[in-house]
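For this view, one protein chain was removed and the others were kept in their places.
Naming follows writing order (A and B), and every chain is counted from residue 1.
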Amino acid sequence: MISIDGVTYSYGEGISALDGVDLEIGDSELLAIVGENGAGKTTLVKHLNGLLKPQRGRVIVEGIDTRETTVATLAKKVGLVFQNPDHMLFAETVEKELSFALVNFGLPPEEIAKRVEWALIEFRLSNYRDRSPFTLSGGEKKRVSLASVLCYDPQIIVLDEPTTGQDNLQKTRLASTLAKLNRQGKTVIVVTHDIEFVADFIPRVVVMSKGKVIADGPTEEILVREDVMDASSILPPQLAELSWKIGLSTPSINTEMIVEEIRQILRCDQK
Amino acid sequence: MKVFKAFEYRRGATILHRIDPRSKLVYLILFTSLVVYFTNPIALLIIFLSFLPMVYLGKISARWSQSLRGSLFFIVFIFIFNFAPTAYYSGSLLDAAVSAIAMSLRFLNLISVFSIFFLTTSPEDLTQSMVQLKIPYDYALTFNMAMRFVPTLSREAQYIMDAQRSRGLEMEKGNFISRIRNYVPVLIPLIISSFRRAELVADAMESRAFGASKKRTSLYVLKMGRGDFLFISAALGSALVLFTVNLLL
Partner (left out) sequence: MLPVMALAIIEVRGLSYTYPESDAPSLIDVNFRAEPGEFVLVTGPSGCGKTTFCRALNGLIPNSYGGDFKGTVMVDGLLTTSTPVYELAQRVGLVFQNPENELFCTTVEREVAFGPENLALPREEIAMRVEEALEIVGITHLKEKSPEELSGGEQQKVAIAALLAMKPKVLVLDEPTANLDPVSAKSVLELMHKLNKNGVTVILVEHRLEMISHLVDRCVVFEGGRVAADGPPREVLYSDKVSELGVGLPKVVQVSKRLSSLIGEPLRFLTPEELATYIRGMSY
């Protein structure tokens, strides 16, 4: 459970990166935070594990006020996976990379070995155990960075732009990993501007613009709202645009539903 | 990192910004030499006061004072480390104080003169003046790129620190040795990504015909004007006066 309550944050220079953000995220939710660059998405997620502390308002994560604890404590509950794996990979081997956080959190060696083993298998990295992470391909590095956070089993997982530079197949795999984690009861938060990915795989969406939350709700309802899409200056999913252009009474982002709707329109006329 | 910010050039349209970098270089060298040469705290204080009109002319008072505040820690450090041993060995508190004050002022002056120079001189003008001073273009370009990538590097360092802290790294934990070791997970990604960046930048430069011709042209050429000769004369004159004052003190 995360509750964000009137959070305001500014990096100086006068402009607020966050301007009175209220947001409730329940247990085992799967949601996306979308918005244009500079909307405040990254600033917001940095508040979830205490990298940033609210200048006004408060953030409560699993009952803990983030202002009253350290990043190291919160990091155990909230795993943040950053966009660029090159910003976190440093160890000589993939195995050591995966154990880094576990050692930091002071887990006993047997436990560390067990979890590393789990992560190697779960993320199809077993063959790379003794390889240097720097010699891996872009997609493999992304998996190592995700594994290195998931291996310490945080209750809440936040991914910043996980689809950047990923092809369609990699995106689909990522989506099924996220869905699986979510089924296991984890809260998964995806920060992205990949709107088609959100439309396809994420059930709840929070739209941010200029440091504010401007819409929040079920993805299939929010992403077809023309007013929200305009105000946030993100591009709508193609199917939403198609729905508007055809003039569907119930715009949709679901391929099946759209095909069905169109079929109905065409059928009617053939009669 | 704040200290670097205080030296970062911002565009401006003052007389000081328009003076040729080479003239400012003369000023920088003259006054740095004086600061290093002088030992009398009063003379050093006079030098310090001489910076005030410069700061006013260049409209850089906010950033200049920021650079001074940023270096406060070092000044206290310098003061204590000069005061304590001198007081102990000479036994005279007054001597110790005088020498410690002189050292602190010297440091303050160096910070000031460099901050005046860098705050009012754009990196590209500086690079161009290096080229015109017959420094090979490769070196001038390297210098220019270093200036360009300082903010990028510091931003990247911040990303990496965020990422590693999110994996439970506590930078301030442990004794001196383990604190240094705490920086390894930050430094390695930083170094590796800098190398990778260097390779990509090299590709980008080649793709823009770098090395096409031995003698490249420059879009802008710096020219010394009447203002520059006035500026250099004024710098020389005031240096001479300061030198004489120092002798008389």
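Definition applied: contacts are C-beta pairs under 8 Å (C-beta built on N, C-alpha and C of every residue); 3 or more make two chains touch, one makes a residue touch a chain.
Here the structure is a predicted model, which means the values were calculated and not measured.
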Of A:53, A:114, A:171 or A:212, which sits in contact with the chain we cannot see?
A:171
Among B:90, B:152 or B:178, which residue is in touch with the absent chain?
B:152
Note that chain A touches the absent chain at residues 36-38, 137-139, 164-171, 193, 195-196, 233-235, 237-239, 241-242, 245-247, 255, 258-259, 262-263, 265-266, 268-269
Tell me where the left-out chain touches chain B, residue by residue.
11, 122-124, 127, 144-145, 147-149, 151-152, 197, 200-213, 215-219, 221
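The rule is simple: only the chains that are shown with their structure count from here on.
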Averaged-CA centre spacing for the pair chain B and chain A, given as whole angstrom:
42
Residues on chain A engaged by chain B in the complex (per definition of touch)
46, 49, 51, 70-72, 75-76, 79-80, 82, 84, 86-91, 100-101, 104-105, 134, 148-149, 152
Provide the residue numbers of chain B that touch chain A in the complex, in ascending order.
156, 159-160, 162-170, 184-186, 188-189, 192-193, 196
